[in-house]
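The next block holds one structure in the form of structure tokens; read it before the comments.
As you look at this complex, bear in mind that one protein chain is not there, while each of the others sits in place.
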Amino acid sequence: MNNAKKAIFAAIGKALPAPASAPAIAAELTQLRARIDATRPERVSGPPDEVFLDRVQSPGVAASAERIGSLNDLPAAVMRYAAQHDLALNIALQPHPNLEALNWSGLQTRDHVGTDETLAVGLALGGIAETGSLVFHSSPESPTLFAFLPLHHIVAVSYKNIWPWMEDYVRAFTGAPPPRNVNLVTGASGTTDIEGTLVRGAHGPGWLHVVMVGPPTD
Amino acid sequence: MNAFHGRVTAALADATLKIAIDRTTNTARAKRAAAIAAWPEFAQARVLGRDIKDHVIANMEYYLNQFETNAKKTGAKIHWARTGQEACEIVVGICKAANAKTVTRSKSMLGEEIGLPHALEAAGIERVETDLAEHIIQLAHEKPSHIIWPALHKTREQVGDLFRANHTDPGALETVEQMVNSARRNLREKFMAADVGISGANFLIADTGAICTVTNEGNAELTTTPPRVHIVTAGIEKLVPSMVEAMTMLRLLVRSATGAELTQYTTFHAGPKRTGDVDGPEEFHIVLVDAGRTTMLAEGLAEMLRCLRCGACMNHCVVYRQIGGHAYGATYPGPMGSVITPSLDGLEKSQDLPRACTLNGQCQEVCPVAIPLPKLIRGWRTKAWVQGYEPVYTAWALRIWEFLALRPALYQIASNMALRVMPVFAKGGWIAKMPLAGGWTRYRDMPRPQAATFLAQYKKRQAAK
Partner (left out) sequence: MKNNPPRVALFATCLVDAMRPQIGFAALALLEQVNCVVEVPMGQTCCGQPALNSGDQDGTRKIAKQNIKLLAGFDHVVVPSGSCAATIKKDYPDLFEADPVWHAKAVDLANRTYELLSYMSDIWAWRPKDVSCAATATYHDSCSGLRSLNVQAQPRKMLAGVAGLEMRPLEGANVCCGFGGTFCVKYPDISNAIVGEKAAAINATGADLLLGGDLGCLMNMAGKLHRDGSKVRAFHTAEILAGMGDGLAIGETA
């Protein structure tokens, strides 16, 4: 133990002279955890994918969203989006095998994201219905900067991977070694730093478009 | 006149400052109120949040060890700093070892607290503040005036002027959108060119060794991902047992700070770049900083270590909303600052902060972790009284009054005498000026008292019965 750590721990020990045992700490923590579910916002009552799409488009999150039948429909959705926003058919494509396997003819694609990228297309690990957040785990197939550098970010997410509450996402990965980055992305970048006025596109994307992949279709 | 009074006088005379404070804090209060109203479970969550933080603080050694062990497993390098100065030396040392010319910094109140901006500059390292508000105050050579909106004291007109003078090709700067876009363009290359990125941490996750940052702009990730080195400075009180508890704290923090349900970017960072990663830092350092926290723990301020730095207490503080953040003359303004600052800077120097408070309790009411701020503020007043810092005039006035209050008969005689004198100064029902009452009558009239004391009148009435 280095000197600074030793000194800090000595100071803690002096302030808290009777440390609890590890089992006692664990027991207290278990009791605290048992109280969490009762405090979650009740609102998530419908099917998680539908609640998620509602939240994503709610005024607080303010992303746009659509649903497609299968991942194969993603390139067409990207082309529609580009046409709608008057963007070149030239995209940074997250190097995920499921995306790379799609037919991107008609679009120029790159597997890296540039500093002033206009449009990037990615695949999220999943989503959280409670908050309308997309979940990314960084990996060679999911570089972190894809979610931060482009001006427009289109993100596909499977309807099967929507967790109702934030804790449900966490519990799905409890015990696994943590990824280098977990990024929860909830809407486009924004700032209220000048007079509390919300402006989108501060440093990260100014536009976030969520494409939900898979049922329901009625 | 002491320094605090001087700053207060200047702040109260600054009409532009008041406009700026109102524009942001009024919005913040309204948005928070709406977010809390939409979360019926808030009251219960607040108690849980308090208990989680208390649990971690009571078992700090256990959780710090757990965090350190797990963070090392992710490849993070852990450093410990007893003081702010030690922390700055560690950070500057890492920068120098990495041969860093420029560093980007994502807003961290701990960084401000320990004087990191200054330490970097003194070491000749170019510092680029990436949070929009920190960017604004860096250009203005000022300090933050709020812990969530550091540039809260600036109106949009003032920001426009600053950007016009400092930005390359700012374009038109009439609207806030144009200002944000100009900052985006001007900071873009700097994100990518930095050698080191420095962030704070909102939470330290003990069971994984990850650290959590929250931003709405996305500047934290752009600060921590492209450079070769990411340095985290974090107070040792920032622990939570696991990500599950972090979620409870995030719900409380974000709603209390901005009224949103979650920040746009909520990121958990665990260690450096892994095999095959195309981005991410090669080195990942975490500097765990005490800087007075263990002293607070020992001196009866453990409850203050719950603080999530949401800023709700200052948005709701009648004093902060009149004088703004700079008048406090410290890193942390408002109610939470009035508790922390005497511990960090010494009570003698900052004795005015706990005293300049009406103890109205709204800060405690809105605090997402139920910190009893008025009680802690009063605790500092008790220390100030015991240590003899109370100004001589008020201390003696209080002693004389206590002497009388403990002698009811004498108290009545003195009161009734005073009541006979006071009308001399009255004009009609009001007194506009009276010796020894300048503090009151400078701005307010004092009602002329009604003849004799209540007790004297009551006694007379009973006798007549």
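For the reader, a short list of remarks on this structure follows.
By written order: A and B. Residues from 1 in each chain.
Criterion: contacts are C-beta pairs under 8 Å (C-beta built on N, C-alpha and C of every residue); 3 or more make two chains touch, one makes a residue touch a chain.
Just so you know, these numbers come straight off a predicted model, no measurement behind them.
Note that the absent chain touches B when the full complex is taken as a whole. Mapped onto chain B, the interface with the missing chain covers residues 8-9, 12, 318-319, 322-323, 355-362, 364-365, 378, 380-386, 390, 394, 398-399, 401-402, 404-406, 408, 411, 415, 418-419, 428-430, 432, 437-440, 442-455, 457-459.
Definition applied: only the chains that are shown with their structure count from here on.
Chain A and chain B have Cα centroids lying 29 Å from one another. Those residues of chain A whose C-beta lies close enough to touch chain B in the complex are 2, 4-5, 7-9, 11-16, 19-20, 22, 25, 28-29, 32-33, 35-36, 38-42, 60, 95, 112, 115-116, 130-131, 133, 138-140, 143-145, 147-149, 165-167, 170-171, 174, 177-197, 199, 201-205. Per the touch definition, chain B reaches chain A in the complex via residues 20, 23-28, 38-41, 44-45, 48, 51-52, 55, 58-62, 64, 73-74, 79-82, 86, 130-133, 136, 149-151, 154-156, 159, 176-177, 179-181, 183-184, 187-189, 191-192, 205, 208-210, 216-219, 221-222, 225-226, 236, 241-245, 247-248, 250-251, 258, 260-274, 276-280, 288, 290, 294-295, 297-298, 302.
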